[in-house]
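Structure record follows, encoded as structure tokens.
For this view, one protein chain was removed and the others were kept in their places.
Coming up: chain A.
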Amino acid sequence: MTEDWQNGGFGLYIHWPFCQAKCPYCDFNSHVTASIDQSRWCDAYLAEIDRYSARTGDRILDSVFFGGGTPSLMNPDVVAAILERVRRSWRIANDFEVTLEANPTSVEASRFRGYRDAGVTRVSMGIQALDDQSLRGLGRLHTAAEARQAFDVARSTFDRVSFDMIYARQSQTLAQWQAELREALSMAIDHLSLYQLTIEPGTAFGDRYAKGGLRGLPDEDLGADLYEATQETCDQAGMPAYEVSNHARPGSESRHNLIYWRYGDYIGIGPGAHGRLTEAGVKHATEAVRQPGAWLDGLGQQTHETLETISGAEQAQEMLMMGLRLDEGVSTGRYQTLSGEPLDERALTSLEDFGLIERTDERLRVTRQGRPLLNAVLRELLGA
């Protein structure tokens, strides 16, 4: 078997499915609940770690990511117990990265030291907007001032701190976003995630939108302008996009997320968590039960997780869909090995003519013009 390091790496994702409140735009597997039995959850995670490490313990783990939900609601000692078990179960890479997603409130900031002591090396904070009115519009519980304070605590506690912003919000003008982005860039250390607001079906925003509500969202042209302006402003600030929505100073990319985009292997533990795991040369997709209660109760049972074999052709598709999100693009050789067939030369030539993709010896990448049209590029390449 080829080594993980040749194939994008090997990571562990841990899903914490609880939040203080459900944000109206959010379609993550997150739930609001009155009380959480943290020690029971802790035991469950540990049991899952044992189950997976029994099969993969000989591999080198590059990263752990606590995602959610709101993992900053976890007790630091739970995080500590998990990381302790992780270190005992796998060999750990030299530049091992442990990220935890945090919501920027004072309560959570008070736990940051505990997380650091547990072994967390990086936090990713959901700041989302820098003015209170927008934050209320997004249904967030924190104010802008509170977020800044939490961010200051974070940067004094961790070496690596990233934060998330959501733009292309209702009634947001190009000029307003440019100003807000410059402010965000002045706060940013070395990593920033900038997402255009997506209206997801099944969310409160999705329902309102379907009923004709939620006015003032940007149309395609303004969306494109906002994206373009974001790229320019970040380039000037030395934080170019290394992925569609992720910016970093070169070298400060999220190692964990790179595993996804480089189509490496990852274990997914927790309600609704997905994994991609190659065992004995066969790649499987795993997906755990979504409901937190059902996940806890079903632990150790057959139905707890579904397992699907991903064919070579499907792997090639997934690799392309994930990899072309990255500025570095994908290896065409790896695509062909997985798929058994080269990419459609006619589609490639036509996309090249439009200036949307570039080919350099062994690699294929999407250009700056192509990136905002990535889905169309993928449809063209994959014949949909």
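One rule holds for everything that comes next: contacts are C-beta pairs under 8 Å (C-beta built on N, C-alpha and C of every residue); 3 or more make two chains touch, one makes a residue touch a chain; residues count from 1.
Operating definition for what follows: contacts and distances are computed from a predicted model.
Novice: From the names "DNA repair protein RecO", "Beta sliding clamp", "NADH-quinone oxidoreductase subunit E" or "Elongation factor 4", which one matches the UniProt record for the unseen chain?
Specialist: "Elongation factor 4"
Novice: If I consider the whole complex, including the chain that's not displayed, which of A:P17, A:G268 or A:P292 touches that chain?
Specialist: A:G268
Novice: Have a look at A:L174, A:A210 or A:A224 and name the one touching the chain we're not showing.
Specialist: A:A224
Novice: Among A:T121, A:T278 or A:Q317, which one touches the chain that has been omitted from the display?
Specialist: A:Q317
Novice: Using the document's contact rule, name the residues of chain A that touch the chain not shown here.
Specialist: 13, 67, 195-198, 220-221, 223-224, 227, 244-245, 257, 259-260, 266, 268, 272-276, 285, 287, 308, 314, 317-318, 321-322, 325, 354, 356, 371-376, 378-380, 382-384
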